[in-house]
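Every protein chain except one is present and positioned as in the full complex.
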Amino acid sequence: MNTRQNDPEQERRTIHLKVNDKDYALAIGDTVGAVAPSDTLAHTLRETLGLTGTKISCDQGSCGACTVIMNGKSILSCMTLTIECDGARIITIEGLADPATGQLHPLQQAFVDNSAFQCGFCTPGILMSTKALVDQNPHPTRDAIQHALSGHFCRCISHYEVVDAVCQATTTEGDHD
Amino acid sequence: MQPFQHQAATSVADTIAILSTHKGRAKLMAGGTDLLGILKTRATVAYPKVVVNIKSIAGLDKIQSDGQGLSLGALTRLADIVDSEVIRDAYPILAEAAASVAMPQIRNVGTIGGNLAQETRCWYFRYPHSIGGRIMCKRKGEAACLAVKGDNRYHAIFGGKKCFAVCPSDMAVALAALDAEIQISGAKGQRSVAVTGFYHPLGNVLETDEMITGIKVPRPAPNNRQVFIKHRVRDAIDFATVSVGLVVSMDAKTVADVRVVLGAVASGPYRATDAEAALVGRKLDPAVIEKAAEASVAGAVPLSGNAYKVDITKTLVRQALQI
Partner (left out) sequence: MTNGYRYIGKDTARKDARDIVTGKARFFDDIKIPGMLYGKVKRSPHAHANITRIDTDRARCMPGVRAVLTHTDIPRWEWGMPKHIPILDSKVRFVGDAVALVAADTPDIAEAALDLINVEYEPLPAVYDVEAAMQIDTSPIYAQFAHNTYPDEPPSFEPEMLGHIRIGDVQKGFDEADFTIEDTCGYEIFPNPLPPEPPGFIATWETPDCLTVYTPSQSIAQVRLIGIPFIGMADIRAISTQCGGSYGTKNANLTPMGYAAVLAKATGKPVKVYFTKEEHFHSYSLRLGSRVRARVGIKKDGTLSAISGVWMVNTGSGSESGPLQIAVGLGEVQLVLRCANWDLKGKLVCTNRSPSGIVRGYGGQELESSILPIIGRAMEKAGINPVDFFKKNSVKPGNGYFWREGKWWTYRGIDFNTAIDKGAATFGWKEKWKGWGKPTAIHGNKRIGVGVGVHSNADVGEDSSEATVKLTADGRAVVYCCVSEAGLGQRSSLCKMAAEVLDLPLERVTLSPPDTQLNPFELGLVGSRGTYAVGSAVIAAAEDARKKLLEIAAHRFKSTADQLETENGKIYMVGRPDKKLAWHRIMGVYHSVTGEGRFEPDYSLCNFLMTFVEVEVDTETGQVVLTRMVNATDAGQVIAPKVLEGQLHGAFGSAGLDTALFEETVLDETSGRMLNGNMVDYKWRTFADLPDVKNVILETPMPSHRFKAVGVGEIATSPGPSAVLMAVYNAIGTRIASYPVTATKILNALGKR
């Protein structure tokens, strides 16, 4: 926008993200389609890359809706500047199912089987935190699941079904990747 | 978010040069979970011209330990503190405090430097600009503190005078209990400040051209016991209503040395020296514990709505000593 102070050095910069195994080169700057320095990763994923499965709810880092996995860790994409993500590997909700077959990840299937959502707005974020958890700890206890998800706001109260679903997905045989 | 320029710092010296150039109009960004919140709500008048990424500084996220003590780079992530075997083994209070912060996603990016330098959570201070304009107050350089006559349930019971906002940092409490020092670099050189001396009623001692580079924690006496208790409404996300950090070492059956530090009751971690005095040289029997718990709140002057913090403080101190 017009009030932005231009920095010629920045305008020429390009950053590289790997999102759901796909490489993206994004120009930094304030031209249309470029990433502005103040753009959050949540904004870039949704508005620039069209990956609208990542949700923004509070936009203040207090509700977990925008959670994605970056370099193996769950993070809040609304509190992350895209410009600082150069070289990052990011997984969003769109990257969870098998890209070739469309087969749901066992966690996704367990959420479907357990009706582990009501309105579903918080579900993508919850699934990403859950994925980050089971990647570290393939057989978490209920307590570990609850604490891994402790930053997720679910106002419908699907907490019980979610914990059941994660337990189901992690106690049956199957690949959690 | 309103626009800003962005620079990635390559070293501490580079960071200080950027800070010096912009004279208070540059803000450092590590985990960013506190800074971006304030930039989004525009709760403060000053909006940075430049945001400086310091995560790009190599080597500032190390956890190192030797016979003298522990050294933490300012960029050490809270999650790494929780997981560090060295810390869990010899400085467990730090792991416990770090584990109590916010939520996993924030601990994954939040740094110890950022945790120490975070802004207060005073709800008058943080009021969003988009809803009729920000609330001005002493901390922002003008107008009186609305909390004194308003809803001050989360405010200070010690000190204040100008501003009754409390320091929200859990790490500050644990570090103060370990008698840690904060290492600061700036245009004028380097300095060290005790954690208890880092804060003042309107913020902290960092100059606009300074940054936290690390933390030095002296190795506590052998056979010491460390306790961190955080009281809050919910078991996640919440900042402390009151917290207590206790490091005590025993000499046979009596207390040889003790530090009792309270959190969320003052503008910084509050060292309850009266409680410490009530403990040193004594056995930790119920009467002594009770006396120390009472002494921990000596001099507290609660506001209209936060006297309950006095009760909670006493309870936490008692619980910490009983563990």
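Just a few scattered comments:
For clarity, chains are labelled A and B in written order, and residue numbers in each chain start from 1.
Here, a contact is a pair of C-beta atoms (placed from the backbone, for glycine too) under 8 Å apart; a residue touches a chain by one contact, two chains touch by 3 or more.
All values reported here derive from a predicted model rather than from experimental measurement.
Contacts of the undisplayed chain with visible chains (whole complex): A, B. The residue touching the chain not shown here, chosen from A:Lys22, A:His139 or A:Arg155, is A:Arg155. When you scan B:Gln2, B:Thr21 or B:Ser192 for touch with the missing chain, the hit is B:Gln2. When the full complex is taken into account, the listed residue touching the unshown chain is B:Thr315, out of B:Thr44, B:Thr208, B:Ser249 or B:Thr315. On the side of subunit B, the interface with the absent chain consists of residues 1-3, 41, 121, 123-124, 126-128, 130-133, 135, 146, 149-151, 153, 231, 233-239, 241, 305, 307-308, 311-312, 315, using the contact rule stated above.
Take subunit A: the residues that touch the chain left off the picture are 1-3, 46, 51-60, 62-63, 65, 92-94, 96-97, 104, 108, 111-115, 117-124, 127, 145-147, 149-163.
Everything below uses one rule, namely that only the chains that are shown with their structure count from here on.
Computed from the mean C-alpha positions, the centre of subunit A lies at a distance of 29 Å from the centre of subunit B. Taken together, the subunit B residues at the contact with subunit A in this complex read 1-6, 8, 29, 31-33, 36-37, 39-41, 49, 51, 53, 55, 79, 102-106, 108-109, 235-237. Touching subunit B in their complex are the following residues of subunit A: 1, 3-5, 7, 10, 30, 36-40, 59-62, 64, 67, 73-76, 78-81, 83-84, 129, 132, 147-148, 150-152.
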